[in-house]
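Complex shown without one protein chain; remaining protein chains in place.
We just call them A, B and C in the order they show up, numbering each chain from 1.
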Amino acid sequence: MPTIKINGRDLEYEPGETVIQVAHRNGIDVAHYCYHPSMSPEGNCRICMVEVEGWPKPVVSCKQLCGENMAVQTESELAQSARAGTMEMLLVNHPLDCPICDQAGECHLQEYSYELGHGESRSTTPKTHLPKNVPFGEEIVYDAERCIKCTLCVRFCNEITKTGELAMANRSDNEQVVMTSKGEFTTNYSMNIVDLCPVGALTSRDFRFKSRLWFMDFTPSLCTGCARGCNVTIGGRGGRFMRMEPRENQDVNQWWMCDPGRLGYGHVNSETRLATPAVRDANGQWQPATFEQAIVAASAALKDARESHDVLLDGGATLEELEAARALASAMGGQARFAAATGDDADEFLIVNEKGANAKGAEMLGLERQADAAPAAVLVVERDGNVPAALRDGAGAVVAFVTDATNVPDSVRVAFPYGSWAERSGLLVNVDGRVQELRAARQVGPGNLSPAFALMEELTGELDGNHVPRDRGELVAAVKNEKAFAEVAFPAGVAAGQTVGAGS
Amino acid sequence: MAKKRYPETKILSKNFDKENSWTFDVARENGAYTMFEKALKEMTPDQVIEEVKTSRLRGRGGAGFPTGVKWSFVPKDVDKPKYLALNADESEPGTFKDRWLMELDPHMVLEGCLICAYATGLSTIYIYVRGEYPLSQERLWGAIREAEEKGFLGENIQGSGFSCNAYVHTGAGAYICGEETGLLESLEGKRGHPRIKPPFPAVEGAFGCPTVINNVETLAHVPWIIEHGGEAFAKQGIAPDPDNPRSNGSTGTKLFGVSGDIKTPGCWEFEFGITVKELLYDYAGGPLDGREIKAVIPGGLSMPVLTADELDVPMGFDDLVKVGSGLGTACAIVMDDTCCMVEASENIAHFFADESCGQCTPCREGCHWMEKIFKKFNANQGTRSDLDLLEGLFVNIEGRTICALADAAVWPLRSIIRKFRHEFVAKMTPEEQAAEKEAQAEKARETAGVS
Amino acid sequence: MAANVKPVRREAQTFKERLFLPAIIKGLGITFRRIFKKKVTMQFPEERWEVRDEYRGAPVLVKDDENRPKCVACSLCEYVCPPKAIYIVPDEIEDPEHAHVERGPAVFNINMLRCIFCGLCEEACPEEAIFMSKEYALWGATRAELIHDKETLYELGGIRPDPIKKWSNK
Partner (left out) sequence: MSATPPRAPAAAPKDVEARQPAPTPVAFPPAALKDECEAILSRYPTRQAALIPILLLAQGHYDNWVSPEVEAGVAEYIGVSDSHVRGVLSFYSMFNLKPAGKHEVWVCRTLTCWLRGAAKLRDTALEKAQAERAGVVGEDGKFLVKNMECLGLCEVAPAVFVDGVAHTNVTNEKLVELMDACE
């Protein structure tokens, strides 16, 4: 393979690769705003300029193709002065409103300004003023003054979603992004432009002003809105789910996620979350209980159960939970089944019709998919959408694992608090059969929740004196031993003995 | 001293003073399309390109790239269609030579285009005329229709099997569309944002296909070159510097224009080599009565200014570069002693700030910033640090952008600040003026002490 | 340990000391001398102590000379506050014509039972909106009263004209 010299290192490249691609692949940091690996390079922000030895002018590394015998310097005096000069230009008309800007804390303009900027502005002339607070559809707000005109959002709509809602308008330093006069995005992926925006010009109405980033805690996890299993980062603070952003995974979701998935966290922040186990007293009133008391009560209730000895889980239950549920069902003499909704909104990009985030996993484990109402003794339900109400209410369950304290079926005697997907750890199998790890987000949910699989194992032990409750690692090992999972790769790091639980 | 008039030549301008010179009949009488016929019937495309290469014809739009070399870049065996985009978006301030050509001799322009089309094997000509030239558009359309009627355009021209169509494409008012890749974007129905090169338009231009982009005047030269041969053309004007193998010289003739504070502004054709002074005094009539020439931008607005003492320089690509300026479009703008250079700077900066396409950061933000600083001076609020700041901005803007618009903004302004610093000092606040005076005195003392 | 114990021998009192009277007279002397000097005690709360400029009393929020709140709810004070006494809920400002920015606090509480008067909030504020006042006498009948809400903080802070009009020309 041909090689190029970057900062004195000989690096291999594929013909047709640009300098920035080779540099990034080899861990050489090159500042950039308008460059994104998924889109055609535009070379307009001019921050990624590097020096090519022997060339009179600095070149933009995002557009410069590698060539044999090229020697690139990213930190030479010329490259640094070019970057610093661009940085100054970017800030001439940029409002210094970091105190009110949602991007503060993850803003590339802040980062590079800290690195390259002057402590004091050399500008003594007034700034150019442009429209602020312009709605782009229902979910996005645009601020033309903060905008650095990198055109990433415009290119996203033209090249990735191919819906073309956005365009650049005007020229000179009046340039700004405008939206189609219909005022609505026709794509389900519009909010990705908020993540793409390297500055705070595009902000999400959902997250606007909600929290400063440095108060938040971020956890890499998965979206369970559908069975695609998009990799995401969940941001939480003080028990509340704050926002979700896609995380790069070229095999699943590349850099993107859909808007419904991103905004589908309402039940996590519900005011009526069940935080402790509850047991119905003789009068049918709910009384709080400890986990130990609840397990004893649940085992008694299950022994009395006549109608059914099955466990019904929703399609988002993790492999660990499914495995524990199978053990529980067999201890009762029944079987574990699952129910998951299907939609009709699949597109050619990410959204799939299968809404059960782990429906594939459940099927691989041999669980029966249930579509009609049939009785079950134990119910494990995260959100109503996954298990249709009729099915759930008709189940006649006596023990339920639920996230919300309202809407518990009347037949239920013992209710265990169930973590939402953001608070649970476990393995999910996406629609393509890929096993991915769901991780409990820190600082989200009511906290102090015991993992459902652990509770089910306890319950099994209570019902069947010979059963020794297994920890997470043992459950995963049991899943791995299943025939259907023989060929499947599991994510590294889920070791035996691990007992990562729900809550924070 | 008896003044020797630099002789006018009449090659491009041979029909300018004929009545109805733009009609086919008048043009044909004067030999229009005969050279196209000659090329078509007697020469191969490669011979045409070779002839143009021999002539050392350089682009007349400002950059001066050798035309024959440009044509030879066009790939021969491609499935894609190829295009000629004739750059008639003459939006460089002070420049009007292409308008004269298009209005007074559109058939010569069209003939040049056709020879180019034949040489590079392309079949569609787009003449991108700026929207502000309605008469040029009208006359070019007229010429195209007449040429079609007479069988010099369209299918199977003159029975040779060569087909070519020509259309006028109207611009809508943007300086940047005179930049070749900006022009292509505009031709494709987009905003005129210049593209990064490579790929060069000759390989991947309009609609992703190989495209030749030439200036109107450049192609108007081609019929003469075919008629008289490249050698004859190369003998005119300034020969290449024999000591510099990369020098291309400034061969042939050129339309030179003069406008601004001058008695008889206008456009004349000369061989390269007339000095700026000869042009201004012998042809343009010298300064207005009772005034003196202060500064001249030799080509358009985008070149560094020459002061009154620097005018004894030949108008040629390399010669003007040697004195720190450039030929540009070879249409000089003259400023006399009534002109305040600070106000002129603001005017120039406003032009570039207004016409910046907004794509690259340094140009988008920097041009307007410069204008704001000049405004500050014109409000008598300037400081010495503002001048230093401007010098800093020039460094950050020049050579840091996709196209040359930012460079074009920097060059005249930087030269004005350096050559007319005293005018800027006169527009500073009184304290700053005193400080400047002190600094100058200090400098003088130092110099005296050293020597 | 015994090795570290050092017995101190008490000196026997002298006769003069045993009389006590000379000491009493000496003490009264000071008392009488003080009677003719300026009084240092104050009749609080009628009289109040004039604190120095750098005194750090209760943190308060101020408004600008057009009576507009200056705080933009950037939450830097909340972040920097060592005892976590500050609690802010940011929100969009309803009346963008009057407000100088689009963001302000919906809730701004300072728990004065937690506040340690360190002044870091004042130092962190990028808007010059929070100041350490000279207010040192804070009291309340319940704990809730000592959690100063937004209205209390603005009332205590009042208007503080500022020559720098940051948001009108940012």
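Everything below uses one rule, namely that a contact is a pair of C-beta atoms (placed from the backbone, for glycine too) under 8 Å apart; a residue touches a chain by one contact, two chains touch by 3 or more.
Keep in mind the model is a prediction, meaning the values are calculated, not measured.
In the complete complex, the residue from B:45, B:194, B:260 or B:382 that touches the missing chain is B:260. The residue touching the chain not shown here, chosen from A:67, A:126, A:220 or A:238, is A:238.
The omitted chain makes contact with chain A at the following residues, 133, 135, 138, 163-171, 178-183, 205-206, 208, 210, 215, 217, 237-240, 269, 271, 443, 447, 504. One chain is missing from the display, and on chain B it is touched by residues 81, 90-96, 99, 130-135, 165, 167, 169-175, 186-192, 207, 257-261, 265-267, 297, 301, 331, 333, 335, 339, 344, 347-348, 350-351, 354-355, 357.
Rule of thumb we're sticking to: only the chains that are shown with their structure count from here on.
Centre-to-centre separation of chain B and chain C, using mean CA positions: 72 Å. Distance from the chain A centre to the chain C centre is 45 Å, each centre being the mean of its Cα atoms.
Chain A has residues 126 in contact with two or more other chains. Residues of chain A touching chain C in their complex: 95-100, 126-127, 132-133, 208-212, 214-215. The part of chain C that touches chain A in the complex is made up of residues 72-76, 78-79, 90-92, 96, 101-103, 126-127, 167, 169-170.
Those residues of chain A whose C-beta lies close enough to touch chain B in the complex are 42-47, 49, 56-58, 60, 63, 65, 81-82, 85-86, 88-90, 92-93, 122-126, 128, 148-149, 168, 170-175.
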